[in-house]
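Apart from one protein chain that is not included, each protein chain of the complex appears where it belongs.
Up next, chain A:
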Amino acid sequence: MNEPYDYIEMKIPSKPEFVGVIRLTLSGIASRMGFTYDEIEDLKIATSEACTNAVQHAYKSNDNGEVVIGFGLFKDRLEVMVSDNGQSFDFQSAKEGIGPYNPNDSVEILREGGLGLYLIETLMDEVRIHQNVGVTVMMTKYLEGERVEMDAKKIST
């Protein structure tokens, strides 16, 4: 748990027009970390999908809330956390409170945007979803070469 990392957090109003702003920031972070063009594009889609879910959730519940996006920059991976309850999180303890995604969970908002969740799961290496006060999506992408599985996937394409 003492693994060193840098942490960047952003908070946006729950409005569709700001999702693109998050994509721009994410591009900058991911390219600084050395992700490839395709990996950055995958990250952009997955993160946008999570932000879209959060923004649409807020819209449906008539809630003028905020969406918090946390980026954990580790040596071998980028962890992105998107939370629609508007609260800053203690990154480490929030991570520990998140369980693996269970298809039987009634995460209704994500189910409605089924394609979005499918894309998140397809484009990221690890995905966890936690529903408490709001919905928190936690996703991880490893830098190329950090995982043998990813190399195998690349060769097959």
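We take it that a contact is a pair of C-beta atoms (placed from the backbone, for glycine too) under 8 Å apart; a residue touches a chain by one contact, two chains touch by 3 or more; residues count from 1.
One rule holds in what follows: contacts and distances are computed from a predicted model.
Peer 1: Among "Secreted protein", "Ferredoxin", "Tripartite tricarboxylate transporter substrate binding protein" or "Anti-sigma factor antagonist", go ahead and choose the protein name stored in UniProt for the chain not displayed.
Peer 2: Matching the unshown chain against "Secreted protein", "Ferredoxin", "Tripartite tricarboxylate transporter substrate binding protein" or "Anti-sigma factor antagonist" yields "Anti-sigma factor antagonist".
Peer 1: From the list A:10, A:45 or A:73, pick the residue that touches the absent chain.
Peer 2: Only one listed residue reaches the unshown chain, and that is A:45.
Peer 1: Looking at A:55, A:69 or A:135, which residue reaches the missing chain?
Peer 2: A:55
Peer 1: For chain A, which residues touch the unseen chain?
Peer 2: Here the touching residues of chain A are 16-17, 19-20, 23, 38, 41, 44-45, 48-49, 51-52, 55-56, 113, 115-116, 118-119, 122.
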